[in-house]
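Every protein chain of the complex appears in place save one, which is left out.
Labels A, B, C, D, E, F and G are assigned to the chains in the order they are written; within every chain, residues are numbered from 1.
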Amino acid sequence: MDEKKLEQILTNVKDGTLDVEEAVQRLRHLPYEDIGFAKVDHHRTLRCGFPEVIYCPGKTSEQVATIFQKLAETGQDIIATRADSSLCDDVKRLTNLDGLRYESVARMIVLEQKPVESPVGNIVIVTAGTADMPVAEEARVTSHMMGQNVELICDVGVAGIHRLLGNVEQIRRANVVIVVAGMEGALASVVGGLVDCPVIAVPTSVGYGASFEGLSALLTMLNSCASGVTVVNIDNGFGAAYAASMINMKITGAE
Amino acid sequence: MDEKKLEQILTNVKDGTLDVEEAVQRLRHLPYEDIGFAKVDHHRTLRCGFPEVIYCPGKTSEQVATIFQKLAETGQDIIATRADSSLCDDVKRLTNLDGLRYESVARMIVLEQKPVESPVGNIVIVTAGTADMPVAEEARVTSHMMGQNVELICDVGVAGIHRLLGNVEQIRRANVVIVVAGMEGALASVVGGLVDCPVIAVPTSVGYGASFEGLSALLTMLNSCASGVTVVNIDNGFGAAYAASMINMKITGAE
Amino acid sequence: MDEKKLEQILTNVKDGTLDVEEAVQRLRHLPYEDIGFAKVDHHRTLRCGFPEVIYCPGKTSEQVATIFQKLAETGQDIIATRADSSLCDDVKRLTNLDGLRYESVARMIVLEQKPVESPVGNIVIVTAGTADMPVAEEARVTSHMMGQNVELICDVGVAGIHRLLGNVEQIRRANVVIVVAGMEGALASVVGGLVDCPVIAVPTSVGYGASFEGLSALLTMLNSCASGVTVVNIDNGFGAAYAASMINMKITGAE
Amino acid sequence: MDEKKLEQILTNVKDGTLDVEEAVQRLRHLPYEDIGFAKVDHHRTLRCGFPEVIYCPGKTSEQVATIFQKLAETGQDIIATRADSSLCDDVKRLTNLDGLRYESVARMIVLEQKPVESPVGNIVIVTAGTADMPVAEEARVTSHMMGQNVELICDVGVAGIHRLLGNVEQIRRANVVIVVAGMEGALASVVGGLVDCPVIAVPTSVGYGASFEGLSALLTMLNSCASGVTVVNIDNGFGAAYAASMINMKITGAE
Amino acid sequence: MDEKKLEQILTNVKDGTLDVEEAVQRLRHLPYEDIGFAKVDHHRTLRCGFPEVIYCPGKTSEQVATIFQKLAETGQDIIATRADSSLCDDVKRLTNLDGLRYESVARMIVLEQKPVESPVGNIVIVTAGTADMPVAEEARVTSHMMGQNVELICDVGVAGIHRLLGNVEQIRRANVVIVVAGMEGALASVVGGLVDCPVIAVPTSVGYGASFEGLSALLTMLNSCASGVTVVNIDNGFGAAYAASMINMKITGAE
Amino acid sequence: MDEKKLEQILTNVKDGTLDVEEAVQRLRHLPYEDIGFAKVDHHRTLRCGFPEVIYCPGKTSEQVATIFQKLAETGQDIIATRADSSLCDDVKRLTNLDGLRYESVARMIVLEQKPVESPVGNIVIVTAGTADMPVAEEARVTSHMMGQNVELICDVGVAGIHRLLGNVEQIRRANVVIVVAGMEGALASVVGGLVDCPVIAVPTSVGYGASFEGLSALLTMLNSCASGVTVVNIDNGFGAAYAASMINMKITGAE
Amino acid sequence: MDEKKLEQILTNVKDGTLDVEEAVQRLRHLPYEDIGFAKVDHHRTLRCGFPEVIYCPGKTSEQVATIFQKLAETGQDIIATRADSSLCDDVKRLTNLDGLRYESVARMIVLEQKPVESPVGNIVIVTAGTADMPVAEEARVTSHMMGQNVELICDVGVAGIHRLLGNVEQIRRANVVIVVAGMEGALASVVGGLVDCPVIAVPTSVGYGASFEGLSALLTMLNSCASGVTVVNIDNGFGAAYAASMINMKITGAE
Partner (left out) sequence: MDEKKLEQILTNVKDGTLDVEEAVQRLRHLPYEDIGFAKVDHHRTLRCGFPEVIYCPGKTSEQVATIFQKLAETGQDIIATRADSSLCDDVKRLTNLDGLRYESVARMIVLEQKPVESPVGNIVIVTAGTADMPVAEEARVTSHMMGQNVELICDVGVAGIHRLLGNVEQIRRANVVIVVAGMEGALASVVGGLVDCPVIAVPTSVGYGASFEGLSALLTMLNSCASGVTVVNIDNGFGAAYAASMINMKITGAE
């Protein structure tokens, strides 16, 4: 099913000439491709214009490469998360796709076939410490690939509140803020109290001992007294960026 | 800072003669009232037009009543969460505020002094089961008090997927979806895969045994494979509604 | 004790000519072989016609090889689980048994001495993602070695519910369904609601952060609202297949 | 949709004159009734002939009564689990349904409109101790209402293995065994090793201290070395009986 | 052993005329009184001038009263923690000690026989919310009874950072700060970063859901990035005050 | 097997005309009485001369009374653990057994039909605090009923090590020491280092906050650096006493 | 202090010519040697005749070698636990002590300077599976070095109860039984119910998934319904053997 057909269906649903049930029926028969070990799905990309996403852990190099090849044929952008550099090398070797790029801090493989010309809106990513950078970078690259304006403010943990206060004006200009913090994870609450926009909190596994690999930060963020804070899984920079981009797109009407 | 000064600032903000950043600067030096056991804070309400909020557990009837009285003087709407009906009776007796209303399923005390005339946007709340109603109602009443259009779809848990599919059209029209589910909490992932807007997931403590008072649903939601899902604390219908309202306000430009 | 003798005892128990206590007495003296570090047991194999099973972790190559040798002498099929390929090489070298086969995705060593001629019934294995394949393959190989018809449907996680619905017909033909899923593990509930046969859920350790090495999926499955779902240990593809085969055998009367 | 229509659809599916996809489509539009706080679903009952089930916790007396009334109209049997006797009194008062019965040990409300004439197959329930009786009774009543032959063997915990061995003959005659045990939960493994049929293990919250409200028994059962053992949630006698009945029905061909 | 004798021993140890081993020997034979169910110990009081302390849970009214009576005879001050008002009534009735006082918010029974004339130093107690008051009051009353100057600043949680900043001057004057906070417990880190004195953090069980009865706040505080923060048990206002008083005494040389 | 036969066996064992092994063989086929909800077992009592034991939680008054009646007929001593006084009243009313005694601190019902004339050996029970008394008393009463000499030393927790050292001589005379401690549970390690006999550690649920209902003390005791320390379940005074009595009996040759 | 002096003290204590308090005083000044990073302690060895013990993890090769050297000078036997073979090589190289032996399955270094001539009593070690061997061997070697008769019965897990029953006579002859089991750990309860002597249960970290590295087996054993069972830390074969040897010594009067 080509993109046009899909758009047609969705347009019809929106203008009422097709009922949703019927649309679901049609959609069900279509846009995934069965390649044995995976069902490659073009559904959401087609609807949202977002890049395709591959979660790498548990997949062999061959599997990742095959999925890359299949997805690349649609002309879409592709991002692959939690990839080490040798996996990127394998994919390059097995596919010969031009333009594969390895984002080393974010540990992502990126194929940018349709570079965004004018990123929209304003997402600000804030980290508590330098060690939170890989997760923050995963969020930054993801946001960028989804066509968002994104800024990164690093190392403003709450134990030196003046560093945060010194950057509060920039943070307040955001449509959505992503807060990335390990150890005690308190930054989300403080930021949540300083801004009037949604805050998406990402606990990281940074820390030791009673941080229990991110559990401490996760609990802190879930218990935040600041309204407007929601939480994603430990180290899930991608998920935070995805949700933030959805919100930012809708706010800017870029959807 | 006396109350007048505060009102002046806020009036100026509202009529556009004072910009918000400047107002925040001024407010930072001021605008909470110290009543001994609590610091009553008019900050956010003033900025956002949202109602004041009182979290009741751990406060005596006298304390809740005093805070109600203080807040009511500003003319704002007020909601108090996690209140039982006898607390509401106490507050009525101790304050004689007209128009206090007890929302029994949501377990909230509501004072609606400035009823919203035209609620905006579209928030849809979806519950997995009937037992999730109190949390869903807390979210519904909160959203309503924040001036949002809000719809509630009940008892569409994933074990009978046809019930969910039968309501998918209505859910897809939302700007933001709130999913309320206990036990296995799987509904958030399924809904997240069916819509293209942000999904805020609220795990509930509904269940027994290995639900561990909501922990199971919480973990399920944090591990959701569906992109765009973020999570709040167990049973935190208020928090989900607050975040959803922020997003909805920004999308509709009602802010 | 040879198989005939055992069958005689059991027949006598069944027709009432031998009381159970006496049978237990006799059985106690018999069908295991003491090889020092292990008691090789031919009990269940003899009764059920199922292959012998060796759980490899914690056993040295020499121990595994010795057990293989002992078991092979009975002419039975043998499967060894959680084996890496170097262990398979060791066993080949130490035993020179013909026909040892290494199933690399399932991480199993297989000795098929009495190939099943006509597999019976219908077990369907469903996985949420590609990364769940090793566990699913352990279940598939085990089921196959137990003489069952088995089909595998891959990568139909609930975040893209259309992929599952597109395969529902095949799933519904099963006598027993095995659902293999990590992360949030929600697939078991959705499948459980779509079929009218027993569903055996296998949580996997696929995921990160708050998946806590499969704990999240395990809790989700235990809390399933769908009736007819039972659960085995994290990553226990073998156990699920064993239980499913027992059920399938009894349904088809192949026992 | 009346029952006839449903049966017609299902018959057509079975004889091949209607494909499943189409059937699902039709089913999706039908058989639940929206009564606001709940979606009453006649789906599975119609397909399986099983009684309707109401899970009571978190529902008000009025809600339970309303659902009872709605369900009773279809002429089906109904069981309500986790009900205390005062809830049963309320339902009697609010509905005046004849024949409502309270099963006090099982804590269930039962409406038997179509008594099973000839229960089929053989389910044996085994408990470790007297304190496990409520859970075992929930399983027994559920099995009975689903039309199964069911036997109950009480207080044969592993600390007095002779008591278990004394009943092994009866246990071995079962098509499915349900093992109900709290504290250390070891009974499931021992029974699993003694029988050649599926064993469904139900951990109970019986115990104190390090039993952690059933967690200890749950973990024991999940780690069982005996093949063929699957597990349900803590205290979930209903779920175990439901799965056991499904298996038993299929084995006896009574479906 | 009277106080003089004790002082003599200790003086001798200090001036070197008695070696410590010998002193320990002598001390070992002395200052506790065996009253059967308890060993009443005058050791530390004698050395430090601190009041005697009774931890009430698990003791009967009779036991608490007897210990009060015994301790009162030494002329010392006495505090009893975690007492409800009916226990205080019982102790009054059973002992007729003059001057017993019940501190209702702190849930303590106090007997002040030697009122401190000039409290020393400066301990500041800071709470995140109103619901943390009982724990803060336990700390305040304990500190007061130990002869310390103590100030209480209430409801300055991090979600409204301006409230904390508005009180920072007062906090910075402290010799020791006690931070009392439930839910996410982030206040300890922020305060720790603003002051240059030791901070003792007390997590409280205030919160719900994923606060897990104070566990979340406890972990947050243990993982604090701010140097100089140490932690006591959940709700342990007494312990925090005791440690703070020890430090304050030594700093002021009041010991 | 009728009761007479059982008595015969037991009589023979006692007068030495039947050796125990042979008796056990015979007993294995028999000697429990099925009273429906329980299998009353005279096995161990007969072999060891220990009293019969009833664990009360989860049993109705009627069930406890029936078991008491059945057991009493053998002339044995009986103890029932975790009983409240109203249960004791019920049993008295329902059975009219003479000589039922309620041990209120230990929460036990005791029927002493064959008072021990000369208790043997030496078990010392040591508690950390007064609040540990109920568990210590359960251990003391159990030991006494099993015919042991038993001494109780109360309130010698490690925070006042001189109190423990003051009693070390008495502790060192024991054949077995039972250490009962909640909160941090450190007493077991210190005692273990001071004696040369087996130490059985009983963690108690005394404490609050991070004691997690005895988990802290349990972990402490399991990690004890002192050799010779073994552990039983939280609050399991009975179990500790039973094991201690077994050891003491064997040491003194009283068996 | 030489050994003679110590023996003199202890003899005097035993014949009553020296009181214990005085003896403790004298002992306190003596028998450990401070070698900087460790305090080498000859206390217990001297009193009990047991070998010296070194726990290796966290110590450097140099530290272990130094302690070996110091201890060897007293002529005592020495065992070092949790040592890998390269550590043994290092110790051999650094000390040139004759007769160092590496027990590879038990992972222990042994120096047997005073071989036991006639081991006493009877300790039986029972394991659930072959993978439990390292822990069982640690227990066996420890018991042997402490001068005990010890027997090992392997691979008699409860899933094949006939294997256990086939060895029950041998187990029943023991003075103390050590049960070593991972996964579900149910063996301790079954053995506890079959014998009349103390059972020391050792949970092992054998297993996967919900075994949580031995936690499941630990909880099972703590919740054992069988009386007379006590528990040590996960994988603590040494601790179990030490406690068992203490008991066995006292029973046989070999002390």
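Quick note on the criterion: a contact is a pair of C-beta atoms (placed from the backbone, for glycine too) under 8 Å apart; a residue touches a chain by one contact, two chains touch by 3 or more.
This is a predicted model, so every value here is computed, not measured.
Of the listed positions F:Gly129, F:Gly147, F:Pro198 or F:Gly239, the one in contact with the omitted chain in the full complex is F:Gly129. Only one residue from F:Ile78, F:Ile200 or F:Ala226 touches the chain missing from this view: F:Ala226. Looking at F:Ile67, F:Ala136 or F:Ala210, the residue that reaches the missing chain in the full complex is F:Ala210.
Within the complete assembly, residues 128-129, 157-161, 183-186, 189-190, 192-194, 207, 209-212, 215-217, 219-227 of subunit F touch the chain that is not shown. Although one chain is hidden here, its contacts on subunit G can still be listed: residues 24, 27-29, 32, 36-39, 41, 43, 55, 57-59, 63, 82, 203, 205, 213-215, 218, 233-236.
Contact between subunit A and the absent chain runs through residues 129-133, 154-156, 160, 162-163, 165-166, 206, 208-211.
Simple rule for what comes next: only the chains that are shown with their structure count from here on.
Here the spacing of subunit A and subunit G, counted between their Cα centres, is 54 Å. Subunit F has residues 29, 165, 218, 233-234 in contact with two or more other chains.
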